[in-house]
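In this view, the complex is presented without one of its protein chains, the others remaining in place.
The chains carry the letters A and B, assigned in the order they are written, with residues numbered from 1 in each.
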C-alpha cells in the first residue's frame, strides 16, 4: 500500500527580551543556576505576574510577518500540571484567546516549488526551568533561570506531507523570527524547539490517521530524523495489522532512538482557566499599525530583492535571505567583490560547508564577510585562481590573516609575467618532445585534448600559480611555431 | 492606653503623652498576659517591634512622621514579612520565612508603623471560624466558647481584646467583615483592586482583598490611607485616585439614599440581628438619610457561585506548595510523585484539601462549562444586580452575618452550613465592591454587625456613613471588658 504522511508542527520560540515575560529577572543564557530566578519566577507565595510589553510586541511582529490576524483582545490562561521545572504548578499561557490568529507561511522547496503552510494561531507563554538529570546521589537538580523566559508557540495546521517540507517550514520560521530580531534563533541554546505531530494514512484517504507527538526537538536534523523514524514505525505497525495510539514520544538525537513518554490514557487534564492574576490585554489598531510600520525587511521581501538585484535563482535567493545574518553576510561580501554569482557560490558552498562541519553559525564565522569579499576580489583580478583561493580560504579560516596577507606570505600570487610563463612553457615542451611531435601530427579534436596535458604540466610546475588564461595563449603560440 | 483609638494614640504620640516604645511595650505586655487564652497571634515579634518603636520615636522627635508613625498594629499571617515567619495558618508554611515584604507591610513599615506580630487565621484563609488554623482555634473575646469568625479571626480577636489597636485582614468571601461582626469591631473590605495583593498569599485571586480591622471608622480611614493605591507589582491593582479618607468622615448624611435589599432579610436571619439592623437604619433616617427597599435578585446564587470560583482559583494558587523550593516537605520521599502527594497530604489541613479537590473537579475536562464557566456567568448577573441598584442608591445596608458568634465545634462538621455564614458578605466579593461591617448591637452578650456596601472605589463615602453612625451611637465603644477582666485574673 502507498502511504501518505501528514505532519503538523508546534514551534516554541524564545523571544529576545532582556527580562522575563512576567518578572524583571534577566533572560541571559548561561548564568549560574538559579541566579536569575527571583521571587516571581520561584513562585514564592503572594508574588504576582506583570507582563512584559516587549514580549507582546514581538508576538505581534511575528503575527504581522505571517499576515495573521492580530487579536485586539487576548487573555492569559493557567495550564495546570505538576513538574519540578514548573514552579507555580501551572504554566501561564494562552488558550482560547491567543494574541495571533490564523496566518500563512510560504515555503520554498529545493526543487523550486513553493508551498503554503497555514498557521492555526500563535500564542504567548512562559518557558519552564530545566531539570538536570546528572547524578546528585539519585536526585535531579532544578535550575529555574529559564523559567519565565517569554516564548511564542506557533501552531501549524497539518499541512506538511514530507519531512523535507517540515524542515523547510521550520527553517522558514527560523528565517522570519531572526529577520524580525524577535529571537536570537540559537538552536543549540534551545531558542527554538519543535514538537512534531505525525500521522500516516493510505494515499487517497480523506480522514487523518491517529497522530503521535514527538516533543522537544532542538535541531532541523533531529526533526528530520525523528519524523522519518516515526513514519517508518507507524507504517510498520499498520502493515502488521496493528494500530497507532495517540501518545507523546521522545526522540534521542544521540542514540537515534525514539520511545513513548506517555499515552493518552495517562494524558494530563490541564484544567485550563483564565489566569485571575492577569487581565485581558486590549490593544487598538493604531498600536498594531505602529508596529507594522516599523517591521524590518522580511525574508520573502528580501528573497525577491535578491532575485531582482543579484539575478540569483529563487532557491539560492531563499537560502541566502533565510536569516538576517546570512543575508547581511552575503550582501557585505557582494559589496566588496561586486560579483553576486561568486559571492553566492562562496557563501552557500565553501563557507556553509565549513561552518556546518564545525557546527558554527554564520555570526561565529572565523572569516568575516569583508575578508571573504576581498578573497573573491583577488580571484576576479586574477591575483589568484579559484583553486588557490580555496587554499587561501583555509588559511584565513585558521587565523593566518586576510587574503592579501596569506597570498603574500605564502607566495601564492598568480604568475602573470609573460617572460616567466614563456620559460615555463618552453621548459615543459622541451621535457616532452614526444607529446609536442604528437600534437603537431594530430587533428583539431585531438589537439584540444592534448592542450589540457600541457596546461596540467605547467600548473604542476608553477604549483598552481600560473595564470591559466595566459598559459593557454602562450602555449598555443609556442605550439604553432 | 489600650482603650484608645488610633486617632487618640496618634495625638498622644504627637503631644508626647507617651512614646512609641512605651506603647509597644504596653501592648506586648498585654499579648503576653492575655493571648495564651485567646490565641489570636501566631507570632509575636517583640524584638523587632521594640526596634521599630525606637526608630519611630526618633522619627517623632525629628518631626518626620505620618499620622500612624509609632503606633503598633498586627498583621494577618497571610501577609509576607521579610525575616518573620509567614505561615498562612498552615503546617505547609510553618517553617516559611520570606525574604520579602508584602506591599501592604512595606507601606506600613515606611510609615513608621510598628508590627507587634502575625495574627492567627483559618488555614490559607479558608474558613469562617478560625477553626481550620494549624495553630489552634482562636477564642472570641466576648464569649470564650465561641468562635471569633474567620478567616481573619486572629486579627478581629486581637483588636476586640485590645491586644492591638488595629490590624490588617483579608477578605475573600467575608473574611474581614464576618469576624469584625462577630468580635464587635469595624472592618472594611475595599473595592477589589484598591489595595495591592502583592505578597499577600493568594486564596482566590479575583476575590481577595486586604483591608483594615479597627475599633472605629475613623481608624479604618487612617489605615486605608496607608494601604490604598496602585502597585506596579500587582496587575489587578487599580490606578484610581486615593483621597485622604479622613477628610470626608464628617460629611452630612442629609439626603443619603440607603438601599435595603429585601433578599438580605429572608429565612435564616436571626430576628434579633434583624432588629439591630432595623434600629441602625432608623438611626440613619434620623441623620437625614432616605431609605429605599431594593432587590438584588440573584443573591441566593452567590454562595453556590462563590464555592466554585474560589476553590477553582485556589486549586491552582495552592499548586506551588509542592515541597520543592520552600515550606514543608515530607520525610524521605520515595520518588517525585511521593514527594508531591505526601507533602500536600501532610502539609494541608482537611478544609484546604477539600477545597482544592472541589476546584480541581470543577475545572476538570467535561465539567468546566457546567461549573466554572457557569459560575463566572452568574458572577456577572450578581454584579449587574448591584450596578442596577447603585443607580438609585448611594449605599446598601443589611446584616453582615445571619447569626452572632457560634460555638466552637458547632459547624465544623458541616461545611455547607459554615459556608452559609457568608451569604451576605460573598456577593460583595463577587461584584468586587467595597463592604464594611460596623458594630450595631449586642445580643445576649455577643456583638451584631451592620454591613454597609458602597459603589466601586467609594470607600470614602462608606467610611463617612460609618463614622456618622459611630458619632451618634456607642456600639463601637463596647468592649468585652468583663470577659477580659476574667482572663486577667
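Everything below uses one rule, namely that contacts are C-beta pairs under 8 Å (C-beta built on N, C-alpha and C of every residue); 3 or more make two chains touch, one makes a residue touch a chain.
Methods note: contacts and distances are computed from a predicted model.
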| item | value |
| --- | --- |
| Name of the absent chain as recorded in UniProt (options "ABC transporter permease", "Aspartyl/glutamyl-tRNA(Asn/Gln) amidotransferase subunit C", "Peptide/nickel transport system substrate-binding protein" or "Iron-sulfur cluster assembly scaffold protein NifU") | "Aspartyl/glutamyl-tRNA(Asn/Gln) amidotransferase subunit C" |
| Partners of the unshown chain among those that are drawn | A, B |
| Touching the absent chain when the full complex is considered, from B:119, B:132, B:236 or B:464 | B:236 |
| Options B:245, B:340, B:406 or B:469, residue touching the unrepresented chain | B:340 |
| Residue, one of B:59, B:257 or B:380, that touches the chain absent here | B:380 |
| Option touching the unshown chain, where A:44, A:291 or A:317 are the choices | A:44 |
| Those residues of chain A which, in the complete complex, touch the missing chain | 17-19, 23-26, 32-39, 42, 44, 50-56, 75, 80, 82, 84, 131-133, 136, 138-144, 250, 261, 268-269, 271, 274, 276, 278-282 |
| Residues in chain B touching the chain absent from view | 95-99, 191-193, 206-207, 232, 235-236, 238-239, 298, 300-301, 303-305, 307-308, 315, 319, 322-327, 329, 333-342, 344-345, 348, 353-354, 356-358, 360-361, 364, 367, 370-371, 373-381, 383, 415-416, 419, 430-433, 456 |
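Going forward, only the chains that are shown with their structure count from here on.
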| item | value |
| --- | --- |
| Where chain A and chain B are represented by their mean Cα positions, the distance between them in whole Å | 57 |
| Of all residues in chain A, those that touch chain B in their complex | 39, 42-51, 78, 80, 82, 84, 87-90, 140, 142, 269, 271-273, 276-279 |
| Chain A contact footprint on chain B (complex, rising order) | 79-80, 86, 88, 93, 96, 98-100, 102, 197-202, 204-206, 232-236, 312-313, 315-316, 318-322, 324-326, 336, 340, 360, 363-365, 368, 372 |
